[in-house]
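The following block contains the structure, expressed as structure tokens.
Shown here: the complex without one of its protein chains, the others still in place.
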Amino acid sequence: MRKDLILHLGALAILLFLELFGVFSDYHQGNFARILVLAAYGIGYNVLFGYTGLLSLGHALFFSAGLYASGLSIYHLDYNVGQSLILAICFSAFFSLLIGYLALRTVGVSFMIVTLMFSQVGYLCILYFGGITRGDEGIVIQQSSRVFLSLDLSDPTIRYYSALIIFSLCLIFNLWIAKSSFGRVLIAIRENSDRALMLGYNVHLYKLLAVIISGTISGLAGACYGILFGYVGASFAAVPYSIFPLLWVLIGGAGTVLGPLVGAIFMFYLIDYASDITDAYMIIVGITLLIVTLYARRGLLGELRYRYFKWIP
Amino acid sequence: MKKIINKISRRKLMKGVAAAGSVAAMPGFVRYSQAASSAPIKIGFQVHRTGIGAAYGRWYDRTTQAAVKVINDAGGINGRPVEVVAEDDGTDPKRGAEALEKFANQHNCDVGFGTLFSHVVIGSAPRAGELKLPYFVVSEGHHVASGMLNRYTLQPGITDVKSQVQAMAPFVKDNVGKKVTMIYPDFAFGHDHRDYFSAAFEAQGGEIIAKVPIPPTESSFSKYFPKIPRDTEVIYHVMVGPAVLTFVKELGEFYGSKSPKLFGFIDSLEAVDLSTPGLEFLDGSYFWEGNPRYAQANQSDHDKFYRAAVGVDANGASVSDPKDVSTYAHMFGCWETLHIIKKGMEESGYAGIGDRAKLIEAVENMSDMPLSQAHPQGAKIFNGKTHQTFGHQYITKMTNGKLVLAHTTSIEDTFYPDEVDYTKQSF
Partner (left out) sequence: MDLGPYLLFASLEGLVHAAVLSLIALGLSLVFGVMRIVNVAHGEFFMLGAILAWWISSFALGNAALGFLLALLIAPLIAGVIAMFSDWLILKHLKYDPEATIIATIGILYIIQQAALMTFGPDARPVEQPFNIRLDLYWFGFSAYKFFVIFASIILLLSVWLVMAKTKFGLLLRATQLDSETAQAFGIPISTVYSLVFGAGAAIAAVGAVLIVPIQQAHYLMGGEPLLLAFIVVIIGGLGSLRGTVAAAVLIGMSDGIISVFFSPTLAKILATLLVVFVLLIRPNGLFGTAKA
């Protein structure tokens, strides 16, 4: 128990000190603020996919549910940041309950398609109700609205710490789940859900709870993204934003707590450096993905866990 | 002392130097250490190299390179050469914002420039405001003048949809027909056409009898044509995206020779070769063109110069490949915007990043931009308060496979009341 706590708190400490001691240049500080919020989204995804073994292809729905709940409430209803976050969390939780209840009637590949379809409907609804959402163009949340406890969230340093706080909360929550009996049941369901059923667990209820937790964390990440970066748009509800968390989790290590962060950092800087080298950077990204799947199939952290550090949660 | 140096072998020393060099070369750690006067002016070019905007991005790139060459050949800006730093935004708003961060924080660019697609502009502009990076967009969107963005975002080189569409209404009503069916893509750009044209046309006394929205990702359009009422006198069409040629061909297939009159925006045919089979039925129809693709009888010397510099022939196609048709109606915006950045930097005595606010103020003070080498599309009037420029709009008629100029609007035809005053906002 001690070792993994040190690992995770240590990781958070590193992220804290890199900023505190000014090691980050402006550029990397900005990048990491983004990466941390997106990694929180990845943590949400990981709860459902990495731990419970349910592959959703429509998580952008939950991310954008939170994004729009908070963004629209600030833009149209003049909510402040705190109120909009609370609204976003409640809405995401309720929404994931609804979607989870419906989607869990299917399994395996059908589940994948149903989640994909739901997220398509979500995207289309955002376009359809363009009068409120401004459709594909989206909404700008002005700097003056992005203030929390009289801290200007568009200030780069404050934004970084805010992102770090959100990420830390999600990380610690995920760590707690992973070590708890609830988490172990999820893993059992992932490994062999029939056996878990025969052991007497209410598999369906556990799966539903996993969806709710996953969806709420993703929605929280979405809400924070809109508040911290000032833009709410339909592109976040489209298919690529459902594929990204899958990629981060698979590359970082599915079923590891820090995996999504590792994956998000890796993908961000891979694209960043590759685009400096060539215009055709997506080819480099593609080749890297192939190399990762061939030689580090469990993801970077997953391989480390498998080969050396079996205690990584 | 000697012994210690001997122990540190040369190879290790070289390794150390190489390591130090590579750290220094890593992005984010570099500081430009040359004297300010000969350091280049860096323009961060946010270009759609991949994604749905890639076809436009290609021509925006060519026009930008051509304009920069012309500017540098004439001595640069304030004696300093211009360097373009290009970043692909994938036609995605999140990537657009990240590109601006690279411009401001990694490359230390003086300004950002060049975005076309509206949702990328809107997604990136907040970041430009936070980074205090002047952001010159070439987008045609009404978003700048609507007031939703910030004082750092300007669109001085290309007119916006609202002014374009509004100016078309009188001509359509007087020369084409009074009962119009509109066909437009079912997203923000199309909605702007729907709303602004309806308002302007009905104010002229015309009638919009049907509005047919089409989903943006649609690849086959025939199934929408039956929604066009029989008594339509004019079909107003504006299509964007890879499927535009299909749209026009299927329109021809559906109607044959019994078609209503057509008034379209050249967006439906940007980068499309008019000699493609199936487009013959367009003969006799009218088009809005931001900048007439075919060199006209009254071609100005400036247009000649501009075409030669960019590498485009009198038919608006690449000089090296007549089948490679340019996005002539939009790309001039890059040329003109770069020249405006130059003028703004010269008028404000721009010396470095600390002068960004002065640059914006200098541009805000601009007003008349006459037809010239810097403005080959035509004269413009820039509204410093709304950060939006206004210019002539051209209507051409397809005649024997070419587009011939039929009407030029006045600049005043395109005006609408101000919706914002950015000059009242602080930096």
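The letters A and B name the chains in turn, as written, and every chain counts its residues from 1.
The definition used in the following text is that contacts are C-beta pairs under 8 Å (C-beta built on N, C-alpha and C of every residue); 3 or more make two chains touch, one makes a residue touch a chain.
What you are looking at is a predicted structure, and each value in this text was computed from that prediction instead of being measured.
Contacts of the undisplayed chain with the visible chains, over the whole complex, involve A, B.
Listed residues B:Q65, B:S146, B:N175 or B:T276: the one in touch with the omitted chain is B:T276. Among B:G256, B:G354, B:P370 or B:P417, the one in contact with the hidden chain is B:G256. Contact with the chain that does not appear here is found for just one residue of B:G79, B:P226 or B:P370, B:P226. For the options B:A39, B:A199, B:L245 or B:A295, the residue in contact with the chain missing from this view is B:L245. Counting the whole complex, the residues of chain B in touch with the unshown chain are 50-52, 54-55, 57-58, 186, 213-215, 217-220, 222-227, 230, 242-246, 253-256, 271, 276-278, 324.
Seen from chain A, the chain kept out of the figure touches residues 55, 102, 105-110, 112-114, 116-118, 120-121, 124-125, 127-128, 239, 243, 246-247, 250-251, 254, 279-280, 282-283, 285-290, 292-294, 297.
FYI, only the chains that are shown with their structure count from here on.
Residues 25-28, 30-31, 34, 127, 130, 134-138, 140-143, 154, 156, 229-231, 233-236, 240, 272-273, 275-276, 279, 281-282 of chain A are the ones touching chain B in the complex.
Residues 27-29, 49-50, 87-88, 92-94, 97-98, 101-102, 104-106, 118-119, 122-123, 125-127, 129-130, 141, 143, 148-150, 186-188, 191, 216 of chain B are the ones that touch chain A when the two sit in their complex.
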